[in-house]
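For this view, one protein chain was removed and the others were kept in their places.
Lettered A and B in written order, each chain numbered from 1.
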Amino acid sequence: MELLTGIFVTPFVQMVTLPDFFLQVLWEGFVGGVLYALIALGFVLIFKASGVFNFAQGIMVVFAGLTLVGLHENGVPAYLALILTIGVMGLLAILVERFVMRPLVNQADIILLMATIGLTIFLIGLGEFIFGGEPKQMITEELGLPTGSTAIEIGSDGLLILQHIDIAAAVIAITMVAILGVFFNKTRIGRALRAVADDHQAALSVGISLNQIWAIVWFAAGIVALATGIMWGARSDVSFALEIIALKALPVLILGGFTSIPGAIVGGLIIGIGEKIGEIYWGPLMGGGIESWLAYMIALIFLLFRPQGLFGEKIIERV
Amino acid sequence: MYYREAGQFKTSYKTDQAILPLREDRIGLMLSLVMAVVVVPLVSNDFVLASIMIPFLILALATIGLNVLTGYAGQLSLGTGAFMGVGAYACYKLTTIFPDVNIIVHILVSGLFAAAVGMIFGLPSLRIKGLYLAVTTLAAQFFLEWCFIRIPWLYNYNASGAIEVPERRGFGDLILTGPAADPLTRYFVVLAIVIVFTLAVKNLVRGRIGRQWMMIRDMDIAAELMGVRPLVAKLSAFAVSSYICGVAGAMFVFFYLGAAEPDAFSITLSFQILFMVILGGLGSLHGSFFGAAFIWCLPIVLRTWLPAIGIDLGAETVFHIAQLVIGALIIFFLIVEPHGLARLWQLAKEKLRVWPFPYG
Partner (left out) sequence: MSAVQDQAHTSQPAPGEVLLEVDNISLSFGGVKAIRDVSFDIRIGEVRAIIGPNGAGKTSMLNVINGFYHPQEGTITFAGKTRRNVRPYEAAASGIARTFQNVALFKGMSTLDNIISGRTLHMKTGFLWQLIHWGPAEREEIANRRKAEEIIDFLEIQHIRKTPVGRLPYGLQKRVELGRALAAEPKLLLLDEPMAGMNREEKEDMSRFILDVNSQFGTTIALIEHDMGVVMDLSDRVVVLDYGRKIGDGTPSEVRGNQDVIDAYLGVSH
């Protein structure tokens, strides 16, 4: 009985009696969700254009963040470091295309996935070799990103605290999604991208260069990774622990579908808000810390009922 | 011309279907067994046995376990570490509750718990495939890891949160586990278990059950239309794989680590085993040994050899370099030889078959 109350009554009573705290939890979940969505967005970009599930997206976030901070630590001015980091991500995209994607074209999905897992461990090794294993502080102020916070009064004695960097993160994420949306739908490269995603052979036959397209999407994913790295780094720090968190983009993608940009956003928000609320209101029942697996369980339950994701179409299997 | 099948005629299906139909392969296997049973114990010191050979064999067993699932049945798993953990914690609890039962029995039984957990997390594989399944196994990984931390009963409410291997004797009064156990004793126990398991898995994969796994892996729709029940085939793969991983996990703690915290079974371990499978070769048992040996020994080799050639780096840097090399090698192998070291071995044998001529 006590357990049932704990599950079905107490959390909701808490939500209603402390609405400002509930809003705060929602906001935290929202911001976390935006960051998951950003990582998922990187996955979607590459998956859409090449059918490759890029397991390394999470480590690309860390790698981009580390490069930025590492360059700054060695005396490069912040904005120059930012530009140089973009250059590094571009170089990475070209190298990945040349040495991973191109030789593996037309291989089975599982082989490509494992290749990106190999890329992940390679980048971890490389990143730690160059920058060392310790966490680093993100150069938030040097980049001109807002710090500090705003408190909003709610009702008579409620208080909602919004970190400025979180607001910036949300704004940047939305802008990025908008730009990508336009890029995909309105530009020539965007159309070529979609053509490649539909059918490699057919795209080749109308004169689209696969190699060029792949390099471009990996570069785009690299820039998304850099933005994610900056935002995430500003909230905590830049470290390889992020890699584990980045795995949560997987359940996000399950919810949103592997090819849908809006799906990545919605999925990210569901996971972000869902796991925060779960942790705060139901976590204590189970001893806390359920955030580490709740996202996967949500995705798993969801999968059992809708294997094709929120926005995916039902696949008719053919033989 | 040292390795050839010419002149070796099979007069019955039985000899043609033997594990190693070729005489040269049988001799090779005998030599490796002699190496493992006689030469290694004679020439190795305690360090080599305890820090190289024992973990290598145990990880090779875990690799075989994952290979059953991923290499033979085609179901990707990122939760191997957690399934190994289930075996380890189960064994720890069993030996706490029944201290007088032989620890080997406990180890074998603890695999059953891992198998049960593996089957539960394998259930979604009936509806979902590929990448989606990876998420299921990630759910298993993080959920089980959480259990290892949050359920104090599992580690007997130790203040450290770790499980510590108690001293257990068996086979007369031989100390098998615990700090006082002799590395040579542990080595022989581990070796015996690994040999028996390898043989059993070989039997499974060359028979009806293994064939059904491979059918599901290669073309699940066709398999079903040939009469394979996906439920049975997939869950049996999950069960066998998790059982082996569970046993390997229990051995990992009881014969190698001696004590383990929950993060011993983190996703890092899952990946490590996955890399061993990929490098060794998907769907290859001897490849599992190659893969495990390679990934386990590379950092050790780098650590001992780099200083010898005048490059002196910290232990951590060496570890990072090893990671870098392994990552690059995984990509390299997937590109050049998706069947891993096992395939290279086969190519070498094909070359030997016609040596000294370039073509046969």
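In the analysis below, contacts are C-beta pairs under 8 Å (C-beta built on N, C-alpha and C of every residue); 3 or more make two chains touch, one makes a residue touch a chain.
What you see is a predicted model, and the numbers here were worked out from it, not measured in a lab.
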item: Option from B:91, B:181 or B:215 whose C-beta touches the chain left out; value: B:215
item: Options B:96, B:203 or B:268, residue touching the unrepresented chain; value: B:203
item: Contact residue for the chain not shown (choose from B:164, B:182 or B:224); value: B:224
item: Hidden partner chain, residues of subunit B it touches; value: 12-14, 17, 200, 203-204, 206-209, 211-212, 214-215, 217-219, 221-230, 236, 283
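What we mean here is this: only the chains that are shown with their structure count from here on.
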item: Computed distance of Cα centres, subunit B from subunit A, in Å; value: 33
item: In the complex, subunit B residues that touch subunit A; value: 74, 76, 124, 127-128, 130-132, 134-136, 138-139, 142-143, 145-146, 149-150, 221-222, 225, 267, 271, 274-275, 278, 316-317, 320-331, 334-335, 338
item: In the complex, subunit A residues that touch subunit B; value: 53, 99-100, 103-104, 107, 109-111, 113-115, 117-126, 128-129, 133, 244, 247, 250-251, 254, 258, 286-290, 292-293, 296-297, 299-300, 303-304, 307, 317, 319
